[in-house]
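Note that this complex is displayed minus one protein chain, with the remaining chains in position.
Chain lettering (A, B and C) follows the sequence in which the chains are written, and residue indices restart at 1 in each chain.
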Amino acid sequence: MQRIDNFKSIIDKYKVVFFDAFGVLKNYEGLLPGIERTFAYLEEQGKEYYIVTNDASRSPVELAESYHRGGLKFINPNRIVSSGMLTKEYLDLKVKEGIVAYLGTRNSAHYIESSGLKTLPVSEINESNIDKVNALAFLDDEGFDWSKDLNKTVNLIRKRTIPVIVANTDRAYPLTISDVSIAIGGIAAMIESVVGKQFIRFGKPDSQMFMFAYDLVRAQRPVSKSEIVMVGDTLNTDILGGNKFGLDTVLVLSGNTLSKNLDTVITATGIVPTYICESAVIDNDGLGF
Amino acid sequence: MQRIDNFKSIIDKYKVVFFDAFGVLKNYEGLLPGIERTFAYLEEQGKEYYIVTNDASRSPVELAESYHRGGLKFINPNRIVSSGMLTKEYLDLKVKEGIVAYLGTRNSAHYIESSGLKTLPVSEINESNIDKVNALAFLDDEGFDWSKDLNKTVNLIRKRTIPVIVANTDRAYPLTISDVSIAIGGIAAMIESVVGKQFIRFGKPDSQMFMFAYDLVRAQRPVSKSEIVMVGDTLNTDILGGNKFGLDTVLVLSGNTLSKNLDTVITATGIVPTYICESAVIDNDGLGF
Amino acid sequence: MQRIDNFKSIIDKYKVVFFDAFGVLKNYEGLLPGIERTFAYLEEQGKEYYIVTNDASRSPVELAESYHRGGLKFINPNRIVSSGMLTKEYLDLKVKEGIVAYLGTRNSAHYIESSGLKTLPVSEINESNIDKVNALAFLDDEGFDWSKDLNKTVNLIRKRTIPVIVANTDRAYPLTISDVSIAIGGIAAMIESVVGKQFIRFGKPDSQMFMFAYDLVRAQRPVSKSEIVMVGDTLNTDILGGNKFGLDTVLVLSGNTLSKNLDTVITATGIVPTYICESAVIDNDGLGF
Partner (left out) sequence: MQRIDNFKSIIDKYKVVFFDAFGVLKNYEGLLPGIERTFAYLEEQGKEYYIVTNDASRSPVELAESYHRGGLKFINPNRIVSSGMLTKEYLDLKVKEGIVAYLGTRNSAHYIESSGLKTLPVSEINESNIDKVNALAFLDDEGFDWSKDLNKTVNLIRKRTIPVIVANTDRAYPLTISDVSIAIGGIAAMIESVVGKQFIRFGKPDSQMFMFAYDLVRAQRPVSKSEIVMVGDTLNTDILGGNKFGLDTVLVLSGNTLSKNLDTVITATGIVPTYICESAVIDNDGLGF
């Protein structure tokens, strides 16, 4: 039987904390009650913290605003590392000109635009502009007609030998306590198997997400990987990725991983967190759960 | 370099011929010009023939009618073995009562209905009938709202531990000379990876398709597998499946497999047809190409 | 919570019973105590029965002898359907001449030999005979030097475009109560991924195994699939394969599937047996467990 640790005493041991967003700070009902106390404590103790999230549907500015609206004032945009930011870095470095076709909302596309690049929804690709399409990005599961635009996407990839970027590796995400929704990562995997080409994926558990956050930290001050702890609710993204990058890891039971299956899934997957906590919320008297 | 054989001289060696449909008898423009001569010859010679097709979108009666409309009068419904028929056999044997939810057109669902079973499109599943859903069938890529109904499908499978049948294993199908369309088999593979459960697939290369046809032949008269030849345009369905079932196989170059890639793909996949022909059309003077 | 059924009352409902071997009739300690009572009852009632096993290491004659030595006199060779027999049928139909190279014991190769075919262990393939090798068969995990002969196998498949047959789809098999052994199916999957070619697999859950047994039954008398029940200990071979073929299925808890995980694995995999029994042993007073 796994031991349940006290979250506050864990963060006391590290200088930097990386948090997953969904299932850790918030769920389908909004922010976890009391999560602001955790960030107040981190601020008070002078710890660094970052949100490391497989979310490419919005820019860091918009993501931060959603935390503010929920009452969590501490999170500002430069604390957020998203798979969308890696997509933007990739496009800046590797695609100098032309059009980036995308699947997602118009909003999801705005922040990946840059000086030389124009974004265009797949629905607007036609005979006259297809030859200028130099990359394709899977950004969000909303904002397009699945049947029409996914078929169009398949034929675009068959006709143009261009990089295809998947800005979110998740296959599904929780919608309510009982229902999930297919994520853009699941859709992209289908298209990849239909066209038989290799896509470029950004998102946990891939180490590039952790490296991006680690570089942000080091831009402030030198820090070793052993001084950082990753907090997440999902074994095969947060914990596998954190472990592989060399970080200590905390599995919290407030999201995807349920207390009742804990031993079974850890043994079955072989993915072992350094610590296990009920949640990332520190209780009122500062003692943690 | 592969040798190109004469189709007529091949069928002279066998008592029974199995044909794939798309890419062999017809393509996106309709029936292959001259294909009626092949069937006239088969009739004249007293050979048995069957169409063995990964098509669950229509009943054998409707499939036969489409050949008749195209001018190929020889094909009658009892000559057609489709993956939809295997789906119907499965439901008859294994699901005795309740509702079969489906993705596809209403038409695709009609012929799988039977005395004890009611079919219902996924879009009409709701709180009041979900507990009566005893099976789910992926029938066709048309007839439903991909975004809404695929998400509903994922949640149905998460809530009900029921058999899920994929009535067509193909990932894509040709639409025009340059474009393809995602097939229901590709969609089903996405849903399978999102929910993590094992679906039941009917369609070539699975041997159950060939067995169904073989049983039809043997119901007429005793025949050995060595007296049957399978004709198809796709290495990893028609030829792989035919070979595995123990049949001799003919790859025709009128569909998915192109002459220019022939040696490369045979070497790369390791799937070797017994014969290779330009097409299944016998030329005017009966000499074949 | 799953209901546990009485094995005897189940077989009373069917005319024919298919049994998996390992985990159902025997385990690493030998035959299950009392299993002979089950076969005495089947004989007494005039039921047909067949052993359907993913075992290509020995001929049906040798397999039957091993049951006889254990005290189960009822099993004779024509009651046994093995994946090795499908391999032999394939070679008889599809490979008319030359050499069949193999990985396995010499014994495992003998019974797949036929008039036109010579078998040769991979270790004896050399410059002078490699061009006569017209097929390769993975038969058993013993009888060869893994390091030397698997590397040789990879290079044989790269040089010769020939059918590669995997005569046992299992990835591992139990050796003792706590240990397993890598099976030839697991080894073959590695070689397949290294060479990137598509192998031909025989064994449950593939329907060809069930069809072979079904044909044997029908050679005796007409029987419908609804009159046959498949008994097995493994969800993703025996039960998935039996269900897909249209048979009713019994999961027994005397092998791979443990009572404590039952609900979890059935829900997780979506593979649902028609019945669940402690074992296939009928107790002394004929009442079943």
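To be clear about the criterion, a contact is a pair of C-beta atoms (placed from the backbone, for glycine too) under 8 Å apart; a residue touches a chain by one contact, two chains touch by 3 or more.
From a predicted model like this one, the values you see are computed outputs, not experimental measurements.
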item	value
Absent-chain contact - pick from A:37, A:132 or A:197	A:197
Full-complex contact with the absent chain, from A:70, A:121 or A:163	A:163
Of A:89, A:142, A:179 or A:283, the residue in touch with the unshown chain	A:89
Contact footprint on chain A, counting only the chain that is left out	89-90, 93-94, 157, 161-164, 195-200, 206-208, 211, 225-226, 236, 240, 243-248, 266-272
Where the missing chain touches chain C, by residue	141, 145-147, 150-151, 154-155, 158-159, 171-172, 178-182, 186-187, 189-191, 193-194
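Following the convention adopted for this analysis, only the chains that are shown with their structure count from here on.
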item	value
Chain whose Cα centroid lies nearest the overall Cα centroid	B
Interface numbering overlap (same over half, different under half) for chain B and chain C	same
Chain A and chain B, separation of their C-alpha mean positions in angstrom	40
Centre distance in Å when chain A and chain C are each reduced to the mean of their C-alpha atoms	45
Chain centre separation (chain B, chain C; CA means) in Å	28
Multi-partner residues of chain A (at least 2 other chains)	none
